[in-house]
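Read the structure below first, then the notes.
The other protein chains are all here in position, but one chain of the complex has been omitted.
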Amino acid sequence: MNKLAKDPINVVVAGVGGQGNVMVTLVLGNTLVHDGYFVTIGETYGASQRGGSVMSHLKISAEKQYSPLIPEGQADIVLGMEPVETLRVLKSYGNQNVVTVVNPRPIHAVDFTGSGAGYPDMRELLAQITGMSAKTYIVEATGEAQKLGNSMLANMILIGALIQTGLVTISREAIEKTIVDMFPKAVKENIAALSKGRELAAKQ
Amino acid sequence: MVTKTKGMGELFKEVINKDLCTLCGACIGDCPYTVFYRGKIRMLDLCTREEGHCYGYCPRTRTDLDAINNKLFGVPFTGAEIGTVKDVFMARSRDAKVRSGAQYGGTVTSLLLLALESDLINAAITTNTDEDKLPEASVARSAAGVMAGAGSNYMAYPVLEALNRMPKDSKEKLGIVVTPCQAIALAKMRLDPPTQRASLDNIRLSVGLFCTWALAYDRFYEFLKNNVDLPKVRKFDIPPPPANRFDVYIGKEVKSFPLDEVRKYRMPTCAYCLDMTAEFTDISVGSVEGIEGWNTVIVRTQHGADIIAEAKKKGKLEIKDLPAQSLAHLKEASLIKKARAVQEIVKKTGDKNDLMYIDISHDLKEKLLGHKVGAQGGH
Partner (left out) sequence: MQYIDIDAPGSNQLFIGNEAMARGALEAGIGWASAYPGTPSSEILGSLAEVAKKRGIYVEWSVNEKVAIEAGAAASYAGIRSLVAMKMNGLNVVIDFLSTIVLSGIGKKGLVLMVGDDPAAHSSSNETDSRPVSKWLDIPLVEPGDFQEAKDMIPYLYDISEEFGTICILRSVTRVAHARGNIRLGEIPKVVHKARFEQYFDPAAPMPTPIMCVPSSFRHMFQHMRLDKIREKFETSTYNKYVGPEKPDLLIVTSGSGWLYSQDAVNALKAENRIGILKLGTLWPLPEKLVKSCLSKADKVLFIEETDPFLEGVIMEFAAGFSPESKRNLFYGNHTRHLNSFGELTPDAVIKAITGVLDIPYAPRDADYMKKVEAVPQQYVMDRLLTFCPGCPHRASFWAIKNALAMDGRHGFVTGDIGCYSMALGPAGFFQTRTHQCMGAGAGLANGFGQLHRFGFDQPVVSVVGDSTFYHSIIPGLVNGVHNHSDFTLVILDNGATAMTGFQPHPGTELTAMGEPAAQISMENICRAIGARVEVCDPFDLKSTTRTMLSMIEQKEGARVAIMRRTCELVRQKKEEKPYKMKIDPEKCLGEDCGCNRLCTRVFRCPGLIWDPVAGKTKIDEVICNECGVCADICPEGAITREAVA
């Protein structure tokens, strides 16, 4: 039985180089492949460590292997690790039905800094994001991750929130297996972060 | 005064890239974008500020001479040949040791020593000659330090950089020795004092040097290197007219070059300079025509008068009247420098109404344009 709300499900993961964008898609991708799905991931790279915008496309299908790029306006889910990047992706890939999960923690760009303009106003930025999404989950992932002891756990919190949207059904066992495979030294923390993400999204 | 100031981009466009820079040093030392290197002010990066002290203080950007004169002496700029004068005489140090190392009478060095000794200043900013015989800035806090600075190096050097580099919270009382263009920059600073660096009120004594022109650091140094044994050089001198020589004292000998040959290396900007006697200082000092080993001294401010009185009291200086003829010659030379500058500027701009940086009254302009000047600048 196809447990996807739609086939394929198109997910765009938006962030900034160094945030762990590739890691997020790998956790999701490995889990889904173990669950028997076809997964295709395309990433913009080169920028991966160098402060540029990084975006990964993740296509999930129960039927076939899709191409690594999502056409414009065809995202079903935007997983935003950074607010400006989230808005940027919505502009290109959003549509009337898109569901957005966003971490409202800014990463300043040298260009914002260089021009002296500073980072856009957070409230207005989030209003734009919400206005362009059918449903928006604002998940304070970085803050919560710091409470859990490591800001890198923000990514796992976001994945938890994504699972909570119900658009992709991922079994608990499958994702926990991925965590054990990928982060053998930090299984407990990652599982805690995952639950935290689900909990935060469930409230919204 | 409302002089529209501009930024660093314009400073380079209007002054430095046009070879009008005097190397006063007003734009360096407290700015990360400009440096002095091998005789030139260089831009490391462009500062995008629309207004900057660099442009504002430069003696070759628009300069309101009335405003400056008002600020310093309480009267507008009249264009009098040798500026505002409280007293003028000739003098020399009573200390033979000072005189032996000094350019002429050692008046400058004596005054600095006295100021230091009587706690009028804690430090003297001067231009010394380094081991390579190149000029270098010095902040001297001891008599020995001041003595080391005696003697003239005729290459222009941005000594105001040292002033700009004084720690922001410094309370050190300063004496400073400057050429006329440097004195103008200093005066422009006083008109619009910087807020982000050490207070200009720290300057308790400014001594100006007479100057007809200065030599370009890089090009003249090449010339010297090729013509004399630099390490052995003791002293440079341009004896007053009609000598028409540039003398280099090497050990016990003197090697003379025709002044015309040396003049080739003069700073191009000196041709447009209005001031021979450093009119915007407390005291100005130069040579005395025909009388070796003495200085012409012009006292301009109360500060200046006070230190001279002190010098007299302590017997530091030997003072005599300046022969009337010497004074007349000085005035004529000074007037010629002014007239020549204005005439050269008009030649360059091609417009009588465009005097580049100079802001003077119409009448004065006409007078200077009409004054006869000789074929070339003397010294």
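As written, the chains take the letters A and B, and residue 1 is the first residue of each chain.
Basically, a residue touches a chain if its C-beta (ideal position, glycine included) is under 8 Å from a C-beta of that chain, and two chains touch if they have at least 3 such contacts.
As the structure is a computational prediction, the values presented were derived from the model and not from experiment.
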Given B:13, B:42 or B:312, the one touching the chain that is not displayed: B:42
Which residue of A:33, A:167 or A:186 touches the chain not shown here: A:33
Where the unshown chain meets subunit B, residue by residue: 30-33, 35, 37-38, 40, 42-45, 47-49, 51-53, 194, 196-197
Residues of subunit A in contact with the chain not shown: 16-18, 25-26, 29-30, 33-34, 36, 38-47, 49-53, 64-74, 84, 87-88, 90-91, 94-96, 107-118, 120, 124-125, 128, 131-132, 151, 181-182
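Please note the rule applied: only the chains that are shown with their structure count from here on.
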Centroid distance [mean C-alpha coordinates] between subunit B and subunit A, Å: 67
